[in-house]
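So that we are looking at the same thing, I have put the structure below in structure tokens.
Shown here: the complex without one of its protein chains, the others still in place.
So, chain A:
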């Protein structure tokens, strides 16, 4: 095969799923562009990117966690708590809010890593517990209400302003994804993450530092959730202790739609981004459909439709992979 074509070579069933999510994404964009007048308007594109960058960040961390064969249910709670911390610190300095929120997420991630690797608790249980703890902490320090951010320190710039014509949250997410791609594909630690997901015991016997790598992955996931919380607070002008419910499921769905197996050992950063955009796009299109006035779908119906769409994509992927395997 020609070297230039190598990146496009289909070598595993995961590649097929990744190809599938890209096709579905382009299909939806095409559909939206043809059907709705303002779908490709700069207003729609920019607000789409601004709002969904938070979810993309969480999905990135979740991708690494799931590639190791784990799961991180605490990201929604972590983001909510981090948004409160960021809002509380924002009057001092915009950077205090930013770093404080990230540090809060980092702390939850470190705790997850510790519980999972040192105390040997299943990731599902460990992060379920820290999810509850994070929500509780957020409500506690917020005094059970949303906490307004400071508009004087420049903290709101992070979530609301643009840079070179694009929303700053989108730039942050883009940078995070480039960094994530670099780590997963080009740094030894990324390949070790993949190998650990392929079989923890085997990876240990091959001389990899399993515990340290796992701890780092949960730390990263927590920190990214913290960053998402900072953007949340900055974008909506308040730390929101009751936000974030279901975010972890959105993130897991994005990762799975991106062709990453829940059993671990395979996955791609690019496809995770495509998966997150795809799921967000479904919402966007449903909003436009409502706007046409033919039908009126409540948020609940939108959720149902999105779930059905997710199911269709995953089933299609499974079918494609099965065909590839038997071929």
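Convention: a contact is a pair of C-beta atoms (placed from the backbone, for glycine too) under 8 Å apart; a residue touches a chain by one contact, two chains touch by 3 or more; residues count from 1.
One rule holds in what follows: contacts and distances are computed from a predicted model.
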- Message: When one chain of this assembly is omitted, its UniProt record names it as which of these: "Biotin-dependent carboxyltransferase family protein", "Sugar ABC transporter ATP-binding protein", "Acyl carrier protein" or "Ferredoxin"?
- Response: "Sugar ABC transporter ATP-binding protein"
- Which residue from A:134, A:158 or A:194 sits in contact with the chain not drawn here? A:194
- Item | Residue of A:205, A:245, A:262 or A:304 in touch with the missing chain, whole complex considered | A:205
- Message: Contact with the hidden chain only, please: which chain A residues?
- Response: 6, 9, 11-12, 14, 182, 185-188, 191-192, 194-195, 198-199, 201-208, 265-266
